[in-house]
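As you look at this complex, bear in mind that one protein chain is not there, while each of the others sits in place.
For chain A:
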């Protein structure tokens, strides 16, 4: 029976008086360079979806010159199916705080922000209390554990816009602007918040970094395989008997085990049709193809991605057009509208699917594919780039069954 490996997940960590801050103390002891080296050597990749190596990001940020440097913890979690960052904020906020401190110390920033999505009232409440006690206990805003490192941390709450999760949109939003993405380059590392070098990291990435530096969990960096190191939080949802949050070691568990052991298999007397492996911006994996170890590279090989860790099981009882419409509506509503093809293309896709459903029209799959390519080419941010991954993967795998016209599908 497949097992969880618990590092990020565990008992509640809310009481600052009983929290030892071992990772940041360790970092302060070994110094900036070694801290960065440890994170680099651990092979940790960002858990916010893009998978950029955290150690390399920190190293680049440490080397950049700037009047001020900022660290931003991205807690704008909004990819449908994802709830791991909320778990960490509500149950393990001290780890998150420690992760922010580590990043700031490593890159030489003395100001940090945590941007929590506005709908997460409980996370906002808990985290603001943590900041308050940390200030009272002179863990923030004061020389930390007798070092010369000081950190000012502010909380900012989002106001309901999925696209703000994109790091450049997030920066605009903190600056009080519309949360539209910025053209890259310059990357936030060079010119981010208030035009200063800025490191944006996901909540889970920062917690992983805290594990890497924790003397009590030295083995953490050895977990997994090359290219997929450490553990991953999985958010299981959909048609499962045991949905919920699980933590697994990379490459030591197959997607089949995740669905049938951890997730307890499919509810009722239904059969699995496919798994959406990383949130609705990722391509589906068919039920027949789950027998591979969970890793970045295994999904990449299958033209998909582990995305945010939202593993959604979909049984055969659902109408595929209905699901495609649901996903399409998401992108139509959440596009920021800056790039014309992303704005209009996603609206067109929704129209085409609706016409198929309501008026029994044929679908020219080539048209969907053309629109998809146009969006991808023109998209300034990941929202547009990935907006058709789910829909095109459903068409490729099930287009024939759906009696779509055209010939994109197998």
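We take it that a residue touches a chain if its C-beta (ideal position, glycine included) is under 8 Å from a C-beta of that chain, and two chains touch if they have at least 3 such contacts; residues count from 1.
One rule holds in what follows: contacts and distances are computed from a predicted model.
Novice: For the chain not present in this complex, what protein name does its UniProt entry give, out of "NADH:ubiquinone oxidoreductase subunit E", "Cytochrome bc1 complex cytochrome c subunit", "DRTGG domain-containing protein" or "Amino acid/amide ABC transporter membrane protein 1 (HAAT family)"?
Specialist: Of "NADH:ubiquinone oxidoreductase subunit E", "Cytochrome bc1 complex cytochrome c subunit", "DRTGG domain-containing protein" or "Amino acid/amide ABC transporter membrane protein 1 (HAAT family)", the absent chain's UniProt record names it "NADH:ubiquinone oxidoreductase subunit E".
Novice: Kindly state which of the options A:79, A:204 or A:247 is in contact with the chain not pictured.
Specialist: Selected residue, touching the omitted chain: A:79.
Novice: With respect to the chain omitted from the figure, which of A:118, A:265 or A:293 is a touching residue?
Specialist: That would be A:118, which touches the missing chain.
Novice: Looking at the full complex, which residue from A:13, A:27, A:144 or A:174 touches the chain that isn't shown here?
Specialist: A:174
Novice: In the full complex, which of A:318, A:347 or A:376 touches the chain missing from this view?
Specialist: If we include the chain that is not displayed, A:318 is the one touching it.
Novice: Based on the whole complex, identify which of A:128, A:297 or A:369 touches the chain you can't see.
Specialist: A:128
Novice: Could you please point out the chain A residues that touch the chain left off the display?
Specialist: Chain A touches the chain not shown through residues 77-83, 85-86, 113, 117-122, 124-125, 128-129, 131-132, 154-162, 173-180, 235-239, 243-245, 276, 280, 310, 312, 314, 318, 323, 326-327, 330, 333-334, 336.
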